[in-house]
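All protein chains but one are shown at their positions in the complex.
== chain A ==
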Amino acid sequence: MTKITPSGWAGTIFFVVMILALPSLSGGQWIKIFTSTSCFIIAASGVAFMYARLGMVSLGQVALMGVGGWIMLRMNHAFNLPFEINLAVAGGITMVFGWVLAIPALRMRGLYLALITLMAAGGLEVIFSTYRFPNGGTGFWGVMPSVAAPFRRPAIATSDAAYLRYVMLATFLGFALIEAHRRLAPGRAWAMIRRSEAAALASGVNVIYYKAWAFGLSGFLAGIAGGLLAGGLGLLDAATFRASESIMLFALAVVGGARFWLGAVIAGVLYRVLPALFNDWSLDADLTLVIFGAALLHAIITAPDGLSGQIIGLFSKRKGQS
């Protein structure tokens, strides 16, 4: 049960190399882009595991990131608590949001479940754009018109480079958390639910409990991702958390391949790095949408396990040949 798989080793080495090298090799704006990419990888890992392990489509993940981000900023400006406590509160409350979202969804499947999560994302979009994100103002919503109050990063990661390392480490821990679930009773229960609810019930699995658990875990990851994103920029903008962004992140998780850690990494990179590259090359960033559409078609038609499935398949074939 505790054996590390080849994919696990590959992931560990990948993260160690990235944590050591990426902040030193990149500078300025790119450090911020990679930090934000890493946050979206955490969120993508949440939707990806729900889709791959339970067959549930959640179209509210980026909106839940917004909830995590809002709580993180609110906590930062209201109290003088350490970053980690604020982050834990953001993750915890977003997990509860995930559960609340799960209540009407638990008895639904497929398209209806997806629509409910999308409607919740739409509702949150309205709230975010109306009330905006706390920036140090007074009152519950904590918004002041112009300048923002400073944001306290973790004591061990105040510089941009150190904060990128911090976020990447958190991403790695997020993956480890999902993997631990996959190997234990919840993962087995989810696999049975994915097979069929009748099979799960006949195996003694409390379907509602374990579905809610999955929503909670996915919500927790979204909350952590949102909280870390808030720490990267010091403030958040409602436009980041539109409902359409949740759909985009889910689509990219499918393109990347929901079954593998590499899939969530690819999803995050496509979501954040590709548009930034287009900007760098003076191309219209909206062109990425065309590429995403083509990639989604490719995934649906020829690569059910996404790009990561193809890459991993390539390696296992080579291993088989040698």
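Just so it is clear, a contact is a pair of C-beta atoms (placed from the backbone, for glycine too) under 8 Å apart; a residue touches a chain by one contact, two chains touch by 3 or more; residues count from 1.
Throughout what follows, contacts and distances are computed from a predicted model.
For the chain omitted from this view, which of "Protein glxC", "ATP synthase subunit a", "Lipopolysaccharide export system ATP-binding protein LptB" or "AzlD domain-containing protein" is its UniProt protein name?
"Lipopolysaccharide export system ATP-binding protein LptB"
Could you tell which one of A:Ser159, A:Ser196 or A:Ser244 touches the chain left off the display?
Final answer for the missing-chain contact: A:Ser196.
Of the residues listed, A:Arg53, A:Arg153, A:His181 or A:Arg242, which one is in contact with the missing chain?
Of the listed residues, the one touching the omitted chain is A:Arg53.
Since one chain isn't shown, list which residues of chain A touch it in the complete complex.
53, 185, 188-189, 191-192, 194-196, 198-207
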